[in-house]
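Take this structure first; my questions come after.
Apart from one protein chain that is not included, each protein chain of the complex appears where it belongs.
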Amino acid sequence: MGGAGKPATEEDAALRWAYRTMQTIRCFEERLHADFAAGKVPSSVHLYAGQEASATGICAHLGEQDYFHITHRAHGPAIARGADLKAIAQEIWLRAGGLCSGKGGSPHLHDARLKLVGANGGVGSGAALACGSALATRHRGDGGVVVCLLGDGAINQGVVAESFNLAAVWSLPVVFAFENNGYAEATGTAYAIAGNDIAARGAAVGMPIARVDGADYFAVHATAGEAIARARAGGGPSLVEMQVPRFFGHYEGDAQKYRAAGEVAELRRSRDCLVAFRERVLGAGLLTAAELAGIDAKIAAEVDEAFSTAAAAAPPAAAALLSDVYAGRI
Amino acid sequence: MGGAGKPATEEDAALRWAYRTMQTIRCFEERLHADFAAGKVPSSVHLYAGQEASATGICAHLGEQDYFHITHRAHGPAIARGADLKAIAQEIWLRAGGLCSGKGGSPHLHDARLKLVGANGGVGSGAALACGSALATRHRGDGGVVVCLLGDGAINQGVVAESFNLAAVWSLPVVFAFENNGYAEATGTAYAIAGNDIAARGAAVGMPIARVDGADYFAVHATAGEAIARARAGGGPSLVEMQVPRFFGHYEGDAQKYRAAGEVAELRRSRDCLVAFRERVLGAGLLTAAELAGIDAKIAAEVDEAFSTAAAAAPPAAAALLSDVYAGRI
Amino acid sequence: MSIKSYRAAIREALEQEMLRDPDVILIGEDLAGGAGGGGEDDAWGGPMAVTKGLLGKFGRQRVLDTPVSEAAFMGAAVGAAAAGLRPVAELMFCDFIGVCCDQIVNQAAKYRYTFGGQDRLPLTVRTTMGAGQQLGSQHSQVLVGLFTSFAGLKVVVPSTPYDAKGLLATAIRDDDPVIFCEHRLLYRMREEVPDGSYTIPFGEARIVEEGGDVTIVALSRMVHVAAEAVHALRAEGIHCTLIDPRTTVPLDTDTIFDSVEATGRLVIVDEAGPRCGMASDIAAIVAEELFSALRAPIRRVTPPCVPVPAAPNLEKLYLPDAARVMAVVRELVQR
Partner (left out) sequence: MSIKSYRAAIREALEQEMLRDPDVILIGEDLAGGAGGGGEDDAWGGPMAVTKGLLGKFGRQRVLDTPVSEAAFMGAAVGAAAAGLRPVAELMFCDFIGVCCDQIVNQAAKYRYTFGGQDRLPLTVRTTMGAGQQLGSQHSQVLVGLFTSFAGLKVVVPSTPYDAKGLLATAIRDDDPVIFCEHRLLYRMREEVPDGSYTIPFGEARIVEEGGDVTIVALSRMVHVAAEAVHALRAEGIHCTLIDPRTTVPLDTDTIFDSVEATGRLVIVDEAGPRCGMASDIAAIVAEELFSALRAPIRRVTPPCVPVPAAPNLEKLYLPDAARVMAVVRELVQR
């Protein structure tokens, strides 16, 4: 798996998959931003643009048996895991055909078949759930690993600290992958994280840690790969901290006054994972500009189709209000 | 303050206070152990014997404006803070004259006048409350500090991790003082604390940390003194980890099968803070054996009196059931 | 006197209480926002923009932004209250009680009693609640019943700007822990509100409408839903008394009893689920204490027993509306 049918053996296919994935996310989010501004999106959304290399570099390593726990900033990670673009869009539009049948919405994208585990409402709560997925996959002995995405804000939630310790005590195959985008809502990490060092919190329970530029796909790919391989080999949990830029607000509608003037422009200029990726693959002659342009065009069409499908799709049937509370009868 | 009327200026008075405090705790707990075994104690108790140097070495530094947050293993810390022995005993006996009028019981010893803050039911919860005391004393500008006792088990509660961070973010005058007695209930720290390093968790938020032999009164006194002075001077929070022996079970009635054969005997032989204290002060000629024996005898009588007072005291009046729910009318 | 929104009324109460008493401090996430960033300091003024402007007036010593650490900061608020301050802590969504439940229901609620009455705990927890914004199951709950069930807490559910301002002042001056539940859909509601400071006593219900046929008790935003029903029913010749208890602890049973005594019929409209919530609570009290006055079954109008769905059409079906209230009232008067 790993999304969009990547054949993991071929180097350039893998590169193409990575580019396609990141570009799909970017295109999806930019388009969503525009549609939101135009009043076309009927729900609250947190955009992932800028952070694409993180989920993509991780998902490149994940197979069918692996779990990927994501956060409220869900669209990009869901795309990277290979969830259906139309189903994602429909969930954002709160339609019956959405990933969660319109009951969850943008922050709760979840696809059980893909072992893509959606965010629950509490920041950081997923860290504990991830320990449970890890218990299960180890119990089955299927060689699975679990990657749990978390934001910088989550490092200050108690359950995350507890989960670090529990994962280490039980030596679980889980990687806590932090996307440090500098902000939890309107508050900067320099204020909220004493010591301003996410990885150090992991090191305190004896976990291996790594820090990586999350705008560099290749760096993320290498670092996440190492942590995932360690977990898969029975080496227990570890922590990866990725410094990522966030190109939009905390949620759409956020005036972002807490950011310095020009901050986003500068990030877009100097820390765009797609720009870096293109430079690298073109420079090394791995892919051609024409290939990339072809991919871009195809993606634009796909996103277009996903959005128009979603906009036109039917809402959930009234009966859905009462279904899915329990698996059994009650 | 600092309990039992210690005149803080005189060196030997301070020593006498320390000895008297530790010996009072020991005598109280040993006697409680015996009475419990004899079926005379009408409530569940967690004994502090072995850990005396910790609370005593800390309380030696605390004045009227300072807060001392304690845990369910409450008797020793309450005594060290100078709470009335009879009121403590009566609370354990759940009498009207108890520190909490019989409504709290042994784990909840609390004396608001002394800024002795009793444990709430959740392990570790006090860490957050301590941040609040620290906010208040800083708000008043009265130079107060807060010491928060916590057990090794508490290090794995999320709220403790959150409180470390919050205290550091707000630069609060609080010292997190961990009594590592090797066990949380029946589970050893070697299993429960990944990395087996409590202090490292504090260091991860950038707090100064210190590790000290909690069976050595002088070491605790020096180390705690440094942390408290730092907090008082506006230097923010810090963490002190004290290795302490626990001479009895988690609670009275605990068969302690999780301990190695002879473990307690060996601890009593090699890590008894009172033995070490006596050796040191006698060796240095600071106090005489006769003086100590005189203190011991006096304490035995005091504890005796406290216990018999408690046993004979009246239970709360029936009306107490409905009082103290609210401060105001309802 | 001027027209103020529910949001502005709350902000004004905060400001006036902070001016009045230097021991009033605010604690919460992004109350100001902007800490640790390179931009403006009071960048958000609260997740719902309720505290906007207070940073500039009172500074970071009294408007304390926190990390995303509800357990720690709620506990700190409890500790600060016990130590003599009057903290107002903001729990962004009441759903987040999930991560600070211990501090509220075990510590704040039981502090005074457990320690035998030694302390006062003048803590106010401001929180928001309610569905209607497509925020789904974990950002839409109404948990008034949960708070009410724990002895030691007082619970306030203002339905109007006027009440919000006066009740918040009372809450802050109160010496017990108060959970002040703001309904997010009411933030833009506007009405005449005095400019000066005033208080509204706890435990005094507001009679919104008077009528002799049916008594309706409704809470928070449901007061407006019920009011809509009451007005429409009047055109049908059915006259209801509509009571807004305003606080659920203490609960003004006198006002409810007086009305039920007269009407013999009771409908309770609540946005919480049907099990063990305020609708059940009030129904049980009346069925116990005023049985002989009842001429018809006590009816509860609540959402069904399901989590809150995100899709707008489902959410609309989930929420009680005037039509449902009217149907229930009509049925009752036929008995």
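Letters are used for the chains, namely A, B and C, taken in the order the chains are written, and counting of residues starts over at 1 for each.
FYI, a residue touches a chain if its C-beta (ideal position, glycine included) is under 8 Å from a C-beta of that chain, and two chains touch if they have at least 3 such contacts.
All figures in this text were calculated on a predicted structure; none of them were measured in a lab.
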| item | value |
| --- | --- |
| Residue in contact with the excluded chain [from A:Gly50, A:Gly82 or A:Gly121] | A:Gly121 |
| Residue of A:Gly102, A:Gly202 or A:Gly236 touching the missing chain in the full complex | A:Gly102 |
| Residues of chain A in contact with the chain not shown | 67, 98-104, 108, 110-113, 115, 117-118, 120-122, 125, 127-137, 139-140, 158-159, 162-163, 165-166, 169-170, 323-328, 330 |
| Residues of chain B (touch criterion as defined above) contacting the omitted chain | 42-44, 94-95, 102-105, 107-108, 120-125, 153-154, 156-159, 182-193, 255-261, 263, 315-316, 318, 320-322, 325 |
| For chain C, residues in touch with the removed chain | 71, 95-99, 101-103, 105-106, 109-110, 113-114, 136-138, 145-146, 148-152, 249, 272-273, 275-281, 283-292, 294, 296-300, 305-307, 309 |
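Heads up, the rule we're going with is that only the chains that are shown with their structure count from here on.
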| item | value |
| --- | --- |
| Chain with minimal offset from the mean of all protein Cα atoms | C |
| Chain located farthest away, centre of chain C as origin (C-alpha) | B |
| Where chain B and chain C are represented by their mean Cα positions, the distance between them in whole Å | 40 |
| Centre distance in Å when chain A and chain B are each reduced to the mean of their C-alpha atoms | 46 |
| Distance between chain centroids, defined by C-alpha means - chain A, chain C (Å) | 36 |
| Multi-partner residues of chain C (each touching 2 or more other chains) | 66-67, 69, 71-72 |
| Touching two or more other chains - residue numbers and ranges from chain B | 158-159, 162, 165-166, 169 |
